[in-house]
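Removed: one protein chain of the complex. Kept in place: all other protein chains.
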Amino acid sequence: MRKLDGRLAILSMLVVVLMVTGGLVSGGTYLSLFNLQSMATQVPEIGLLAIGVMLAMCAGNGGIDLSGIALANLAGVASGLVMTQFIPVYDAPWLFTLCFTLGAVVVGILGGLLNGLIISRLGITPILCTLGTQMLFTGLAVVFSDGRSVTIGSPDPMYELGNGVIMGVPYSFLIFLAVALVLGAVLRFTPFGMRLMLTGANARAADYSGFAKRRIFTVTYTLSGALAGLAGVIIAARNVNVKWDYGTSYLLIAILVAVMAGVRPEGGSGRIVCVVLSAIVLQLLSSLLNFIGLSNFVRDFAWGALLLAFLAVGRFQLIERLAAGIASGITSARVPRASKG
Amino acid sequence: MTMTQSTFDNRNAAPPAGRHHPRAGLADTFTRHPELVSLCLLVAICVAVALINPAFLSPTSLIDMGRASVVTGLFALGVFSILAAGGIDVSFTAIAAFAMYSLTLFVLKVAPDLPMAAILLIAVAGGTALGAVNGWLVHELRVAALIVTIGTQYLFRGILLAFIGTVWLMELPPQMVAFGKASMLDVTTANGATVTLPWYFLVFPAAALLTWAIFNRTLMGRAIFATGGNPEVAARLGYDQRTVHLFVFAFAGGLAGLAGIVHVCANRMANPFDLVGTEIGVIAAVVLGGARITGGTGSVLGTVTGVLLITVVNNVLVLVGIPSTWQRVVVGAFILLAAAFFVTRRGKLQSRNRKPSP
Amino acid sequence: EGTITTVVKISGIPWFDRMETGVEKFAEENADMTISQVGPAQADSAQQLQIVQDLVAKGTDALAVVPMDPAILEGIFKRAMDRGTIIVTHEADNQMNTMVDVEAFDNAEYGAALNARLAECMGGEGKWTTFVGSLGSRTHMQWVGAGEENAKQFPGMELVDPNNESFDDANGTYEKAKEILRKHPDIKGFQTSAGNDVLGVGRAIEEAGLTGKVCLVGTGLPNPSAAYLDSGAITAIGFWDPQKAGMAMNAVAKMLLEGKELTDGMDLGVEGYNSVTLKDGPGVGKLLIGNGMVLADKDTYKDYLF
């Protein structure tokens, strides 16, 4: 518990530090409403995918979801192709937006369900399964769209969804926060969420407690798929078009966001607020570097260094020690080590 | 012996499946040697492809696949070592890119006369050093290796591209070109095309042999498996965890460095953007070869088989006439089917086991 | 005064390094303006989108973008233009939301020209195949499409296993090319699209000892291709000079910033763009086409050292 809160503290601190630095180096532009909104609209896609990765990790059993962005693209492509076929985009904007969203989320759910079933019924390791489905989903998107980008169009509701703001806050960001909030509550307060976390903590004990482990895995990956579908909708709304190869670099970034948020790859623990903050931190950092005009290779470097710094901070409990003074020794959590001699 | 054997008969000690099932002998062999499952799969695929297009069996295509497997193979051996110790690595491609590019640049700019042997040695040494950084971080930070190596992948690649260079090196030092071209075996086909099996191909079997020797003939190999099986217990039993961690990551790093140089020489140019992005595929190959992602299992033979599986599948798509739009679907479906085949083979056996939980 | 930022598909690769020399040249000539080039570290349209979005938010006056994927940038371009940002694009003749798209040449003409060169080498008959960077790359698909169209003039030319994806990775292209050489031992020609394809296919041809027996024409840069051109593994390369394209984009952006009018047949003051064709684009903007196409072979590539 304490440790997670430490993480929350660092992440929040980083948000502030990055904002202040950005404000200083850009002479204020960085903190302009427009830029804040612009950054906020960039967070949701990767944020939703990272939450998906987190869910899979929390379920334990070597859980990970590599198929997120592929599924998001497939969802956008498939739903886009079908809906533009049957619904006049600009004549029935609301109907179209609704159906497209629904379609994409359904595709996401189906894809996630496929992952879930393969993992829980066939017992295939998640990393292998989602790697396979990642290619499958990408491949299907290529086949459906013949490799071309699919134009969704931007009827008003779609445009608003991707770029509109309410009281200065982008809709997409609000949707992301809402989803995070709901899922956070699901994980913390519903029987399913508690079972999910417990299963991740000890799958065999979960067995003996009569948890329907297979169903838990299935639902978890389905949720992750639904999030991917939603990410697909936001991508479509933001970019007007969807394409099968969008966001190939998101694969590692989503994992990066999740682990920076302190989600344990072994399962059983992780907090959604940390994932949200961690996504925001990466966004702030990457926008800041774009503002400064540094090469994007420096960004890779900075992300790597930041992640490692994070680990060091967590490992040596720097935050806790800062708070508690240098009272307790660092040796507490040490695993025995053979000394020479 | 003084005690009564009747009470101490160790029927239970025999593998549980062995008692009541006549076919258990074969089944048991499969459980103990998952690499045999992959081997069967490999043979099945080869037969299927050969039936569809006999050209597959021509020496030229076999040689081509052989050389195509070298870089992936070297990576895979490293990944296998790390998986066996219970870790995982996604930074090895970045290490390879780092080693190959900076070394090529160094040879071009500073030491054009460096003999090839020295270049290979430096590549291995450099890779080993970067790998050791991984190992050290994993050991000291005590977090999942996946996380650490995601960090170092970004870090290494970032340093390479931001501070060392991005310019492609099209003109390699002559000794590297020669190394890439030196041919061990030439086969001339009907249309006058020649296919050469270069000497560098031997790097893969040699590395596989070395890995095999380390795993099966040295204490280190056992210590790595011990760590993968249960790190705390291994530590208590006197297997120095720091040594194990440093060793596996350094070893994988060394192999990655070597792979990088082979890649450059074979490719006749040094492109710093190469390789990174292929890591998940390599891990898939190792897992298809029977190593579990949770550590403590796997074999060199299995790893080699897994590499060949992936190489074959990637290299016969055109041969069997799959249009390019469908190729991803086919590879994805293949991975899923292969994994399912694998798991059901193993699962059947395990259901006979007395273990209660699935 | 005024900032123009050029955003390329991916930074660090030779093609865009060459473009950067153009951008730098233009910056020297316009010392009063802030002119620079950036690009993502990975070939991913999402990364490029982020950069563009941040630059728009930063308040850059004009963006000269070579889209990784024009479709993906439609949304942000529209918003940028609404905000008053000048948008100029390159290699995106289907971009709806751009003020001017600068093309070095007409894509269909270019694809046909490559194919004509290939057909000439093949003597108008035999099997041939095509490579594209990716099935999603519109210009590449246009080029091979035009090539296919052109090849119809020669009944003896048979297209086999078309549109192989190279992902602009020389090594992957090499493997794929070898596989094709195995499957079709009698193949006579390759038409390739992405900048590295000629290197991979060229190496496959050379190593198989088929130099001179198999023809290879594709997009490539002179310097990297030099060795294979000399050996004859590459028959000819087609390209346009990214340096000039970069300068042209920036020149157009500057004119738009200054509120000047673009006219058909005008001179941008950049080689290859001395008398440009101005057409209506597919969307709100104009399509500006230069005459920058270059086809070079063994004998002529030395004139273009980059």
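Letters are used for the chains, namely A, B and C, taken in the order the chains are written, and counting of residues starts over at 1 for each.
Note that in this section a residue touches a chain if its C-beta (ideal position, glycine included) is under 8 Å from a C-beta of that chain, and two chains touch if they have at least 3 such contacts.
To be clear about the criterion, contacts and distances are computed from a predicted model.
Asker: Tell me the UniProt name of the left-out chain, picking from "Fumarate reductase iron-sulfur subunit", "Sugar ABC transporter ATP-binding protein", "Protocatechuate 4,5-dioxygenase alpha chain" or "Butyryl-CoA dehydrogenase".
Answerer: Per the UniProt record, the undisplayed chain of the complex is "Sugar ABC transporter ATP-binding protein".
Asker: Identify the visible chains that the left-out chain touches across the whole complex.
Answerer: A, B
Asker: For the chain left out of this view, which of B:Y101, B:F225 or B:F249 touches it?
Answerer: B:F225
Asker: If I consider the whole complex, including the chain that's not displayed, which of B:E140, B:E171 or B:D240 touches that chain?
Answerer: Of the candidates B:E140, B:E171 or B:D240, B:D240 is in touch with the missing chain.
Asker: Write down which of A:L8, A:L31, A:A201 or A:A305 is the residue touching the left-out chain.
Answerer: A:A201
Asker: Considering the whole complex rather than only what is displayed, give the residues of chain A touching the chain that is not shown.
Answerer: 1, 185, 189-191, 194-195, 197-198, 201-202, 204-212, 268-269, 328, 332, 336-339, 341
Asker: Which residues does chain B use to touch the chain missing from this display?
Answerer: 1-16, 18-20, 32, 216-223, 225-226, 228-230, 233-240, 243-244, 247, 296-297, 353-354, 356-357
Keep in mind that, in the parts below, only the chains that are shown with their structure count from here on.
Asker: What pair of chains has the most C-beta pairs in contact?
Answerer: Chains joined by the most C-beta contact pairs: A-B.
Asker: Which chain's centre, taken as the mean of its Cα atoms, is farthest from the centre of chain B?
Answerer: It is C whose centre lies farthest from that of chain B.
Asker: Can you work out the whole-Å distance between the CA centroids of chain B and chain C?
Answerer: About 37 Å, centre to centre.
Asker: Would you mind pulling out the distance in Å between where the CA atoms of chain A average out and where those of chain B do?
Answerer: Comparing mean C-alpha positions, chain B is 29 Å from chain A.
Asker: Give the residues of chain A that touch two or more other chains, as numbers and ranges in rising order.
Answerer: Counting only residues that touch two or more other chains, chain A contributes 142, 146-147, 295, 297, 299-300.
Asker: Mark out which residues of chain C touch at least two other chains, giving numbers and ranges.
Answerer: Residues 11-12, 41-42, 135 of chain C touch two or more partner chains.
Asker: Show which residues of chain C lie in contact with chain B when the two form their complex.
Answerer: These residues of chain C touch chain B: 10-14, 17, 41-42, 135, 161, 163-165, 169-171, 174-176, 178-183, 185-186, 199, 203, 207-210, 213, 223-224, 226-227.
Asker: So in the complex, which bits of chain B are touching chain A?
Answerer: 90, 137, 140-144, 146-148, 150-163, 166, 232, 235-236, 238, 240-242, 280-281, 283-284, 287-288, 292-294, 325-336, 339-340, 343-344, 347, 356-358
Asker: Give every residue of chain A touching chain B within the complex, in rising order.
Answerer: Those residues of chain A that touch chain B are 62, 66, 118, 122-125, 127-129, 131-140, 142-143, 146-147, 203-204, 207-208, 213, 251-252, 255-256, 259, 264-266, 295, 297-305, 307-308, 311-312, 314-315, 333, 335-338.
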